[in-house]
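One protein chain omitted, others in place.
On to chain A.
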Amino acid sequence: MARHLRFISRTVMVQNGDVDAAYKTLNRILTQDGIVDTVKRKRYYEKPCRERQRKNFENCRRIYHTEMARKIAFISRTNREDPWLGC
């Protein structure tokens, strides 16, 4: 980011000389913000038709995964209030 102020964003301080933990934190932030993904994808050109296919696929995948997670969470409910309270 040549036109931005330096050392403001994408920066992690190292605590007690623990470089590994700081690097892990930085990596986690970058992946969560989608930067690692973007950099890998932009290494080679992605044609617009391929981009539309990929976006469509990722949309469907996201819907499927959220619905499946919802279903599993619903089926595996373990913390319920006692239905036979008092008996």
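Brief remarks follow.
The rule is short, and it goes like this: a contact is a pair of C-beta atoms (placed from the backbone, for glycine too) under 8 Å apart; a residue touches a chain by one contact, two chains touch by 3 or more; residues count from 1.
Operating definition for what follows: contacts and distances are computed from a predicted model.
This figure omits one chain of the complex; the name its UniProt record holds, of "Small ribosomal subunit protein uS11m", "Thioredoxin reductase 1, cytoplasmic", "LYR motif-containing protein 2" or "Fructose-bisphosphate aldolase", is "Small ribosomal subunit protein uS11m". Contact residues of chain A toward the unshown chain are 1, 4-15, 17, 19-23, 25-26, 29-30, 32-33, 35-36, 38-40, 42-47.
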